[in-house]
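Right, subunit A next:
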Amino acid sequence: MKKALSLVLALAIALSLVACTSTGTTTTTTSEDQTTATTEQATETQNLDPIVLGCSGPLTGNNAQFGENALNGIMVAIEEINADGGLLGGRMLEVRSYDDKGTGEEGASVAELLISDEDVCAVPSAAYGSSVGLVEAPLFQEAGLVAISNSASHPDFSATGDCIYRNNLTEAGELQYAYQMPQVVGAKKLGIVSMMSEFGESFTAGFEALQEQYGDKVGFEIACVSWFTDGTVDFAPNIAELINAGCDTIIFFAEYNNFASFAIQYRKLDPNAQFIGLMTCYTPDLVNLGGDSVEGVYLYSCLNPNSTNPEVQKFVAAYKAKYDGAEPDFVAANAYDSVKIIAAAIEQAGSADREAIREAIKTAHVVCTAGDLSFDANGDAVKSVVMFKIENGQFIEVEGAFKLWDEFVASLS
Partner candidate 1 sequence: MLNVTNLNTFYGNIHAIKDINLEVKQGEIVTIVGSNGAGKTTTLMSICGVLRKARGSKIEFLGEDITDLSPCEIVKRGISVSPEGREIFPGLSVSDNLKLGAFTRTNAAEISDSYERVYALFPRLKEREKQNAGTLSGGEQQMLAIGRAIMSKPKLLLLDEPSMGLAPNLVKMIFKLIKEINGQGVTIMLVEQNASMALKIANRGYILETGRVKFCDSAEVLRTNNEVKKAYLGGK
Partner candidate 2 sequence: MFLQQIINGISIGLIYALVSVGYSLIFGVLRMMNMAYASILTVGAHFCLSLVQAKFGFFPAIIVALVLTGLVSVFFDVSMLAPLRKKTGSDSVTVLITAIGFNYILLNLCLVIWGSERKPFQNVFDFGSLQVGSVIFDSSQIVIMATALVILAALTWVIYGSKIGLGMRAVQQNTKAANLAGVNTKVVITFSFFISGITACIAGFLIASYYQLIYPTMGVALGGKAFAAAVLGGIGVLHGSVIGGLIVGILECVAVYFFGGGVRDAVAYIILILVLLLVPSGLFGKSENTKV
């Protein structure tokens, strides 16, 4: 009996560990299930080969929303381009998308699938986030297949090689805005809540390094750094820690779904503290999940859906029309832009070969939601950022909140 008990115990622990580390492993969708989408508009009777783009992203698991939004952004771009007659004199775009479940193992096999599929000429949306992105990047680089991440912020990502691009803020870039936020909202005692992940740890370290440098000049101090693990739903211990430290403002270094849980639980105990979220929290799902508890949250994003920029308006309108009025987030917008810049590279090269795209994208640029988009020598896009506050469930722009970094530093002394 005892033997049986210990066996079961070992099994239970093993199972729960597996389930904790990768919530996506139990889904029925395997990476073989693919979503192929083509537009039905066959131009005239021309029988031209389609141009196939690849996509890797979590379609199941905790970050499924981001995977889905990236795919949606791609679809909007493809439809727009195909409606205008496609590329290279009438070739239609289509996408092959695989579910990487947000795990490195699955990400690697999705990358291999895309690489071995000779139809795929470029990948406008590699895995969500830096952890899985860093697994896929060297594979794409070695195969000479251009891949763009719309969400990775880790400095090493675009440094992988000349096939790997980042259409997102770098971590250092994002830190410059994140660090301005507490100052803008007038924080005195700041609490940092961070997930124990590659991103959370390096972002926290980066934030603390900035505080080390400018701490005596800004108006806030870091009163508490509180950690949680992925999959946490009960934040009570973290909250007790933060309240005990007397924090008046909380900045949260993780995705919207964790933030929503945290905010709900925090508001019950302290309705007055100010909340700051990162770009990954800028999604309407934050409001869906968090409800009243996320009212007044400050955050920022590269995309302002209410911007008067006609490219943004065109994108947002098309996106809403296609997805039942759903609001696009920054991942969707970045993925849309990534398709646009790959299309520009294809037209510029006059070819949809992997090798041709690899050369052309270095100098390609295109006008899209991010303005005039191109990649710098590191393979990083230059992005500007807008600050928002959630009011009545809407993301309202806080105008003129951010300064350029040098100006911000100068304004401190």
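Selection criteria: all candidates are chains of the complex that A comes from, given by their letters.
Definition applied: a residue touches a chain if its C-beta (ideal position, glycine included) is under 8 Å from a C-beta of that chain, and two chains touch if they have at least 3 such contacts; residues count from 1.
Predicted model only: the values in this text are computed from it and were never measured.
Between subunit A and the candidates 1 or 2, a touch occurs in this complex only for 2. Against candidate 2, the residues of subunit A that register as touching in their complex are 1-2, 4-9, 11-13, 15-16, 19-20, 23-24, 26-28, 60-62, 64-65, 196, 226-229, 231-234, 236-238, 240-241, 243-244, 257, 260-261, 264-265, 268-269, 285, 288-291.
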